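My questions will all concern the structure given below.
Shown here: the complex without one of its protein chains, the others still in place.
Just so it is clear, A and B label the chains in written order, and each chain counts residues from 1 on its own.
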Amino acid sequence: MKFDTPATTNPIDRLKVVGQPTERIEGPLKTSGQATYAYEQHEAAANQAYGFMVDSAIAKGRIKAIHLGEAKAAPGVLAIVTAENAGKLDKGDYNAAHLLAGPEVQHYQQAVALVVAETFEQARAAAQLVKVDYQTTEGKFDLASVKDLGVEPKDELPDVNHGDFDKAFTAAPVQFDQTYTTPDQSHAMMEPHATLAAWKGDQLTVWTSNQMVAWSVGDIAKTLGLPKEKVRLVSPYIGGGFGGKLFIRADVILAALGARMAGRPVKVALARPQMANNTTHRPATIQRIRMAAAADGKLTAIAHEGWSGNLADGKVELAAQPSQLLYAAENRRVSMRLAPLDLPEGNAMRAPGEAPGLMVLEIAMDEMAEQLKMDPVLFRIANDTQVDPVKTERPFSQRQLVKCLQIGAEKFGWEQRKAQPGSRREGRWLIGMGVAAAFRNNLLVKSGARVRLERDGKVVVETDMTDIGTGSYTIIAQTAAEMMGVGLNDVVVRLGDSDFPVSAGSGGQFGGNCSTSGVYAACVKLREAVAQKLGLAADQAEFADGQVRVGSKSLPLRNAAEGGALVGEDSIEFGDLAEKYQQSTFGAHFVEVAVDAATGEVRVRRMLAVCAAGRILNPTSARSQVIGAMTMGVGAALMEELAVDKRLGFFVNHDLAGYEVPVHADIPHQEVIFLEETDPISSPMKAKGVGELGICGVSAAVANAIYNATGARVREYPITLDKILDSLPEMI
Amino acid sequence: MRAFNYSRADSPAAAASQAAQVEGAKFIAGGTNLLDLMKLDIETPVHLIDINHLGLDQIEATPEGGLRIGALVRNTDLAADARVRKDYALLSRALLAGASGQLRNMATTAGNLLQRTRCPYFYDTHQACNKRNPGSGCAAIGGVTRQLGIIGVSDACIATHPSDMAIAMRALDAQIETVKPDGSTRSIPMADFHQLPGNTPHIETSLTPGEFITAVTLPAPVGGTHIYHKVRDRSSYAFALVSVGLILQKDGTGRVAVGGIAPKPWRVEAAEALLPKGAKAVSERLLEGATPTDDNQFKLTLVERTLASVLAQARETA
Partner (left out) sequence: MPISRRNFMILGAVTATAFAMPPFISLKAYAASLEQPAMSQVTLQVNGKPQTLEVDTRTTLLDALREHLHLTGTKKGCDHGQCGACTVIADGRRINSCLTLAVMHDGSEVTTIEGLGMPDKLHPMQAAFIKHDGYQCGYCTPGQICSAVAVLKEIRDGIPSHVSPSLTEPPKLIAAELQERMSGNICRCGAYSNIIEAITEVAEVPA
């Protein structure tokens, strides 16, 4: 199905199932431990052996020698994979560094070997006996010192120069110029990267934990030099991804190589202390924001310039991107520079670009509002735009940022905020409120599905879409139930298998809208087949309550499958509506913090997000997406930082004790409000993404609340207490 | 993790004796730190002696009016003991500020004292560490040191001791009771139990090979207001940046022990004498000779401010 004209009324609009708060259909399995993740596929293949990865002790250089003697002689060892014996390995299109080092080492804890043994204990013990001699070469590990080597990322974000920024900036009565930093961050999903690999002849099957099935099949095939058809990837449950499982990682390739060498199925999970350096992370940024405004608070010029680093084939973090679109100003400069670094590969993490971009831009907006002596909510409202500020003929399909801010301010009690920092105190605690805009683009990716009406009347949906906690299983079931006019219990959803039609996958908050649109398309095909089978006119048929009706004629849906199952398969393909309209999602975050006046410890007391993100397919799981993202945003604001050893070139705090993420006690009750919105420009579902919108801006709202509480304006994330101690009141 | 044999000891003396017979044997109680480190090939015992079944899990009153805490009393039980809550609140508070509910259910009194540093370079076997591998150097010095020690450290090691409980034990003048492989017993004051690194950071306590902790005794209650304030980067389940344990008497005298800054619970009796003069005077004396890095210099200020805060709270309560 080609989607190139705005959606009109369709069966989804009935909203009998779609749009209703719905418990996750896989809930009973997940809450009873019956949902099986990649490392838990005991039934999938007999005689599984265990692999344990050996990782590099240096950040950059060469392997001079690997001594395997002791490890090979260790009890239970079946095989040891190294670059020397693995055969020719290519590099995946989506990987910057090789997944198995040798002889070159490209980053710290890059895989150098896999030890396969009968048991996990034996594999780990033998892996610890592998000795490697390295030749270290000098590397670049400090973004600040290499940023001037950065180059323009012409494919991803060519420089935007609109109007005459320099002139407008110089001429303006109110000017603002500050530089900020955001640190490297780790996805730290709860399930480590893990794979079970089994060969049947030259056919490889991997049960793995992966967000993007088709991409990853392609990259496994490319890396191992296999035809794509020889690779099957199964990923039914994913214990969190956040971008960290968009691409194949060492576990997949090592498990496949280990299984081939050992001649039996092998499973590999990265050990937690290996993950931060072995896999990808959100790259650190340096960002400079300049703004100029007239005395009335209207922005006349905005410049957002950023720097990030990466390995040679790595990408830039598009932190400056949101400043293309978020606020009005006639003169604009937006640019990123990508500098060479020898740290592990930086790549997408929840809301790449927007998340670190808004961490900075939305502090700057707070600072500029203060400079203008304006309320930060009103300042943002004053600079709203309903069109792409660079291509003014291009409107936003929907843009309710102003309403998000207004409703949020009202619900949160924003009027109680005192503009003067440090002026509200409750005992030991200094209290402050902060606001930030949320903004994330709505991306559209082709997505397919197959829907089958079984003889027993069940509707089975198959697509290689994944559910990484986002609620895909449920919204896909809701979509099929709505389209076919059956109850949720009559729908079976099968996901995450490369034998199924290729979907959008889970990334860039496009998965929900695009995958359900693909299911919609497949259901349209199935409805046609059903109508034809029942001798009804497809374009007039109404599917409801297990019946198919045309006028006064009504037949049970299941009758259509009496002679055998009926199948509808199709994809949604998006036309050029995204060119004609800017499609984005918006929100406003409100945060209240308490800061210990003595120690600077920060406690988040209240959080509210107001979101406008198209039709909300399942308010229950959408709300969960938003509160989860708000939680991650609190982490980014207050604690999350992969600490770089700039001499040795690695992330030092590479486990879950060292890399702190929020715990229960850090997170208060969270409120989320979704504004009424349907976006017919986006898809037949009239939905947009929401999973990443929730993290965009949260951290800045926390930062702004801390400033309001204490007067400490911290421009280097995370805002740990050492950075605000000096701004706290004198102790007696 | 290397292969090891496993046995259960049936008495403290037998445990000590077993340990002395096999070089590289270790006792295992809660296991929360030992297994953590064994998985990383940092601890490499060839024999584990399980001491969980020795009946050392009782808390008893002593004739002197104090408490004798069995070495195997779990952190949860110690924190929840009615006598501890009433008379040694500092100890309850310190325990409850540490780790998580699950870990406190496993971790023991003796094990808590014996836990090793959380220095990230110690935990990373790719890195040089004099504590883990004597003579190999210290990768932490000059590296990422925000969490590391500012006082009592040496050119060989700048790690801190991570225990919260030990801070309270130090302030309460606890004594460590042990039995040696030859069956002899002794009592070690908390002040002498943990060793400063000097040139031998791998030697962390004054225990001799095979020596087995049987109990920790607390002297009779000293009264006063007890406050433990642990400052960390998140609200729970994290190691301290700085922690301050305070016992303040009505007359303004008291005791102060500080965590998160040194290789052992940091208490300077001469500094406590300055309590009536306030936090600044105490912390200046307490931190005399500190050698912070740029990354952890803030701990100097943080100790003083935290102490000022708990002093104010204690005065309000008193």
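The rule is short, and it goes like this: a residue touches a chain if its C-beta (ideal position, glycine included) is under 8 Å from a C-beta of that chain, and two chains touch if they have at least 3 such contacts.
Computed from a predicted model, the values in this text were never measured in an experiment.
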Among shown chains, those touching the left-out chain: A, B
Contacting the left-out chain in the complete assembly, out of B:I28, B:A139, B:A174 or B:M190: B:I28
Chain not shown: contacting residue from B:Q18, B:S163, B:T178 or B:S283: B:Q18
Positions on subunit B where the hidden chain makes contact: 1-11, 13-14, 17-18, 20-24, 28, 30-32, 35-36, 39, 46-48, 50, 52, 76, 79-80, 85-86, 89, 92-93, 96-97, 99-103, 105-106, 183, 235-237
Interface residues of subunit A (partner: the chain not displayed): 23-24, 26-37, 39-40, 42, 75-76, 119-122, 125, 187-192, 237-242, 269, 271-273, 468-471, 620-621, 623-625, 627-632, 655-657, 661-665, 667-670
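Operating definition for what follows: only the chains that are shown with their structure count from here on.
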Centre distance in Å when subunit A and subunit B are each reduced to the mean of their C-alpha atoms: 40
Residues of subunit A defined as touching subunit B within the complex: 56-58, 75, 108-109, 121, 124-125, 128, 271, 273, 428, 596, 598-599, 601, 603, 638-639, 643-645, 647-648, 652-655, 657-658, 660, 662-666, 720-722, 725-726, 728, 731-732
Residue numbers on subunit B that touch subunit A, as the complex places them: 1-3, 39-41, 118, 120-121, 123-124, 126-127, 139, 142-144, 146, 229, 231-239, 241, 278-279, 298, 301-302, 304-306, 308-309, 312-313
